[in-house]
Structures are given as C-alpha cells and as structure tokens.
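Working notes, structure below.
Incomplete set of chains, arranged as in the complex.
Chains: A and B, in written order; residue numbering restarts at 1 for each.
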Amino acid sequence: MTVTNFQLRAQIEALHARYAHALDGDELEKWPDFFTPQGRYRITTAENESRGLPLAVLYCEGQPMLRDRVASLRHANIYEPQRYRHMISSVLLEEETATSVKSIANFLVVRIMENGETMLFASGRYVDRVTLPELRYEERVVICDSRRFDTLLAIPL
Amino acid sequence: MTVTNFQLRAQIEALHARYAHALDGDELEKWPDFFTPQGRYRITTAENESRGLPLAVLYCEGQPMLRDRVASLRHANIYEPQRYRHMISSVLLEEETATSVKSIANFLVVRIMENGETMLFASGRYVDRVTLPELRYEERVVICDSRRFDTLLAIPL
C-alpha cells in the first residue's frame, strides 16, 4: 500500500534533505544522529540484493559503530580532498504503522575532486525504515546500481 | 495558471515516483498500467518539439500497444544487461480541471551496464496529462534534450 499522506511525505523528504546536506557539507559528526540508537546502515549492490546475498560493502549497527566509522574517516583521512553532492528523488512511502514508515527513494551522487573534476560517483536507491514521530532511520539500506566500487569509499552515501 | 494545490502536488510526485521505480526495478509489465486504456506515450526530441515536427522516436497509443512494446522488449532482448536510474525533479502543475491536470517535470536518466560502467543516458522533460482522481497518464510526452539517441533504445523512459 502506497502511503499518500502528504504531510508525512513532506516530513520524510525533509529528513532525507537534512541527511544529504549534512554529508555534502562535510558535517560527518551529525551523521550518526540521523539513526536510532540501534540503527542499522548497510551499503550493498543491486546484484547482491536481487540474489538475496547478505554481503554488504559496508555494515554498521548502532550509533557507537556509526560514530567509530566517522572517527576512522576523520583520523585516517589519507584521501584526496573531495566533495559529494547528493540528488534524491522519487520518494515512495509504504507500510506505514503507528511508529514507523518504509521509504524508498532514488539517489545520484556526484563527486567533485580538489582539482574541480566532477564525476558520477554512485546511483541507486535508499530503502529505509523511519521511526515516527521521531523521524530517525531505524534502518537505511543503500543499494548501489553498480558493482564497481571505488575502494577508497570514504564518505557515507 | 500554476496549480498550488499541495495535496495534488504530492499525489502527482508519488505517481511519477511509482513510475520511475517500476522501470528502474525492471518491472516493465507494470508500465502499461500507469496509462489510461487509450493512453498515449511518445518520445521525441526538444529539436523536433520546438519546430513543431510530429516526428516521434517512439509512439504508442493504448494499453495493448504498450503491452506489445513490453512483450517485444522481453522476447527480443538481445541487449547487454543494463539498469536505469531515473531522477525526477521540478514538477510544475498547470491547467487543472475537474478530471485532469497537466504536469511538467525534469528528468535525468543514468544507465548502468553489467560491468558497472555508469553514464548519463538521457535528460529532458516529461509533459503529461494526468487523469483525476485515478492518477493515470492520459498522455506522457518524453522530450529529450539530445538528438543523439542510442539506437538500442530499449527500456521506456
């Protein structure tokens, strides 16, 4: 069942927007707070997902693990300076309950290197379980279209 | 006259989102059901459109013809496996009547090949006539910015 509650739709879109701006503005320390205390974050590929493979490119469970991830990125930052820009569209809401809603959305991320070079970095969809009325990710699964991954995958998608 | 009915806006955005996810998720069989029984689907170029040329890159009229198109794609599928990802934004509503509304929206489609290579595939705008309250496309015109077209054009835009 598609949820057509337009007020909820606006709230979920605003949540995704805050998430995108935090990452694009290099405010990584805010990232764990978008999740519930036990929140799960997983990056996988469409290929693995369609085959039902549990393999993840990245898996974090709970805010402490999400904070560790940010700390590693900050301390072990050996990468070339870069920016990301998230585009998010086509939000679909499903399975609304009194305490959560499922959100599916398309994303496209471009990466801008220090020298100005811009490239398509990743595309795919977010499949989320968002708690209500707190509006936090209980689970965010990032399903990337491509199986070709930059091994320096650094900033969260 | 621009329509500022925010509830209708949310409904139209949800329709475009369902359409995008059906195509990106390779659920082509759902595609004809987004149209009315006599619904028209046309792909053209901005160049032809601005010159008033009736030429279409693709034209389908009515659900049976749309279903034929899907069947051809399924049976004659000689193409390299690929995924699409639709980004849709800047929805504008105009000319609302009791039974329909005109929607204009920008789109950007990226194509992801089996080997992981991602490319900008098409950009342009959708110009739609959507029936109310059923929310189906009576007409969807896909106006592509580029006149350079992949001759293997397979999956609907």
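Keep in mind that, in the parts below, contacts are C-beta pairs under 8 Å (C-beta built on N, C-alpha and C of every residue); 3 or more make two chains touch, one makes a residue touch a chain.
Computed from a predicted structure; not experimentally measured.
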item: Whole-complex copies, counting every chain including the 2 in place; value: 3
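In this section, only the chains that are shown with their structure count from here on.
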item: Approximate Å spacing (C-alpha centroids) for the pair subunit A, subunit B; value: 26
item: Residue ranges of subunit B touching subunit A (in the complex, touch as defined); value: 6-7, 9-11, 13-14, 16-18, 20-21, 24, 83, 85-89, 108, 110, 112, 115-120
item: Subunit B partner contacts - residues on subunit A that touch it in the complex; value: 2, 4, 6, 9-10, 46, 87, 89-93, 104, 106, 108, 120, 123-125, 145-148
